[in-house]
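Omission of a single protein chain aside, the complex is shown with its protein chains in their original locations.
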Amino acid sequence: MADPRFFNVSGSFKLAQLALIAEASLSEGTDPGKLFTDVQPLTSAGPDHISFLDNKGYLQEFSKTRAGACIIDPSFAANAPPGIALLFTKKPYHAYARIAHHFYPNVAAKPISRSHPLISTNAIIANTVCIEPGAVVGEKAEIGNNTRIGANSTIGPGVRIGDDCKIDGNVTLQYCLLGNRVIIHAGARIGQDGFGFALGKESHLKVPQLGRVIIGDNVEIGANTTIDRGTGPDTIIGSGCKIDNLVQIAHNVCLGNGCIIVSQVGISGSTELGNYVMAGGQAGLTGHLKIGDGAQIAAQSGVMRNIRTGEKVGGSPAKPLRNWLKEVAAIERFVSKRKVY
Amino acid sequence: MADPRFFNVSGSFKLAQLALIAEASLSEGTDPGKLFTDVQPLTSAGPDHISFLDNKGYLQEFSKTRAGACIIDPSFAANAPPGIALLFTKKPYHAYARIAHHFYPNVAAKPISRSHPLISTNAIIANTVCIEPGAVVGEKAEIGNNTRIGANSTIGPGVRIGDDCKIDGNVTLQYCLLGNRVIIHAGARIGQDGFGFALGKESHLKVPQLGRVIIGDNVEIGANTTIDRGTGPDTIIGSGCKIDNLVQIAHNVCLGNGCIIVSQVGISGSTELGNYVMAGGQAGLTGHLKIGDGAQIAAQSGVMRNIRTGEKVGGSPAKPLRNWLKEVAAIERFVSKRKVY
Partner (left out) sequence: MADPRFFNVSGSFKLAQLALIAEASLSEGTDPGKLFTDVQPLTSAGPDHISFLDNKGYLQEFSKTRAGACIIDPSFAANAPPGIALLFTKKPYHAYARIAHHFYPNVAAKPISRSHPLISTNAIIANTVCIEPGAVVGEKAEIGNNTRIGANSTIGPGVRIGDDCKIDGNVTLQYCLLGNRVIIHAGARIGQDGFGFALGKESHLKVPQLGRVIIGDNVEIGANTTIDRGTGPDTIIGSGCKIDNLVQIAHNVCLGNGCIIVSQVGISGSTELGNYVMAGGQAGLTGHLKIGDGAQIAAQSGVMRNIRTGEKVGGSPAKPLRNWLKEVAAIERFVSKRKVY
């Protein structure tokens, strides 16, 4: 069971109900009325628990699991331990997510008195907002229904946050407008001045940053990630984007919808990503590039040119993924041969 | 216009006055008395707006702009759309910065009551300081005139901050002395213990970190950047340095004046940079190096040896930039030839 210090599991559920939620079909001969009390990983699950297999690398753990039920792709059924109930689906990870949400639903945050001195009397705050202790809300900021503002976070003047958002602790938001169902993790910084200087030999002149950060719906932004506001145009994060921890997004960057940006990626100023672009961990992109829809950038790549729709790239400087892998292999062969002589 | 939620534009200005501020000369036949109401990017500017062109990549946007005036290098005059007023200068970006500051001057922060329990009664705070809600100021800290301390920031005991500084929200300062006109962005951490351990097989022994961080005048430090204090010697950031977001600067590092350190760079302990060194995004430098004045380090470089004055390097391990680019090209040719056979 998830640690009850932190998580409250909701009642037992019948297998048939869970299969329905998961959009999965039950294996033959299983009892649809059997009660399950929790979700659990393969290695720690017991007879009352439901688990899942999504990665071939864990087939061995699957074949030995003591779980009472498991969500799997039908093609792995032969590896199942005897007696286990199987929930078949082509998308076991999605199915698991839905069932786990059912066992551990989001708990409505408790509204907390908003008459304390850290909250501007001019802020426009819906009645159902939860503002945790130590959070500061600036003048004319607007906060929508059911949104939670975490402890010691700072919401700058004029910032607008939509409905059903979760701003975690120690976050800083300024010069930004957020959609609905946005999650901002602890320590993220959104809307500060970008790195804009007119460089000189004697000194560097600061350029006023007059834009904002515009964030769509259903966006998630990781812990200690930084997103600078635009210089005049805005910095834009499209709906459904998921951004991991410690990512840097510079001024005027535009992300389309549904992009996946893994930890420690850096995107330089004015670069535009299409929809559903994926960037692996620690990749870096220089400024003023255009990255097409569905492009995939391997971890640690250094992207210095535009990327076409659907193109996959790797290496630093980045090139088509096939070419990069070929180069890596060719160098290895070339050097190992030279060893012989 | 910049979003009035966040920015207050100051009155209209005559073109002649703006040209003077910009140190630019007006194109022939323009009306020096024409009023302009705002700065705007090329693509969104209208007849009452002044814009700028600083990057050849945007020549097409320039040729189509509806801006009433534009700051450009004279060599691009032929691309101007009909009827536009041109402000000629060899440094359009500097000129734009000056005009943008004129339309959007820094607003003096309002001093806020300093008699609340989060501020030590022993702190020495100038009368014109603005301390935002939730900020904590430790014993004997000193804060100069017109400095602003952002919400939920933590200023440790004994820290000294000069005049006209802006410390943004959720910052932590400890064991450090700051000059005048220093800007520290949200979430930066300055002065914590460096990563100093005497390594052992059984355990690692912590080494006391007895130095400080000394920061000159006109320095800007990015969001969530970390600068560790010295071990005994100090960590030093020279005047005029501009450091981007998520940069790591280890103990005893010395930066000369006017260095430009782009996002996610890491500089290891005791490495010394001269004046006006530039380090591109995600570059890494090992410890105990000496980097000469004006050296330029390409993005994602891995610097493992000293760099001479004015030298340009790239690659990992880093080498002279020309050699690195030659290697990249040679490998590509070598591998693509092998495809043929």
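For the reader, a short list of remarks on this structure follows.
Each chain gets a letter, A and B, in the order it is written, and its residues are counted from 1.
Please note the rule applied: a residue touches a chain if its C-beta (ideal position, glycine included) is under 8 Å from a C-beta of that chain, and two chains touch if they have at least 3 such contacts.
Here the structure is a predicted model, which means the values were calculated and not measured.
Only one of B:G144, B:G284 or B:G314 touches the absent chain when the whole complex is considered: B:G284.
In the complete complex, the hidden chain is touched by one of A:Q17, A:S120 or A:S263, namely A:S263. From the set A:V39, A:V137 or A:I237, the residue in touch with the chain omitted from the display is A:V39, counting the whole complex. Although one chain is not displayed, chain A still touches it through residues 2-3, 5-7, 39-41, 43-44, 55, 57, 91, 93-94, 96-98, 100-101, 104, 132-134, 150-152, 168-170, 183, 185-187, 218, 220, 222-224, 240, 242, 244-246, 258, 260, 262-264, 276, 281-282, 299-300, 316, 328, 331-332, 334-336, 338-339. Across the interface with the omitted chain, chain B contributes residues 117-118, 134, 136, 138, 140, 152-154, 156-158, 160, 170-172, 174-175, 187, 189, 192-193, 195, 197-208, 210-212, 224, 226, 228, 231-233, 246, 248, 250, 264, 266, 268, 282, 284, 286, 288, 302, 316-317, 319, 323, 326-327, 330-331, 334.
Following the convention adopted for this analysis, only the chains that are shown with their structure count from here on.
Averaging Cα coordinates per chain places chain A and chain B 28 Å apart.
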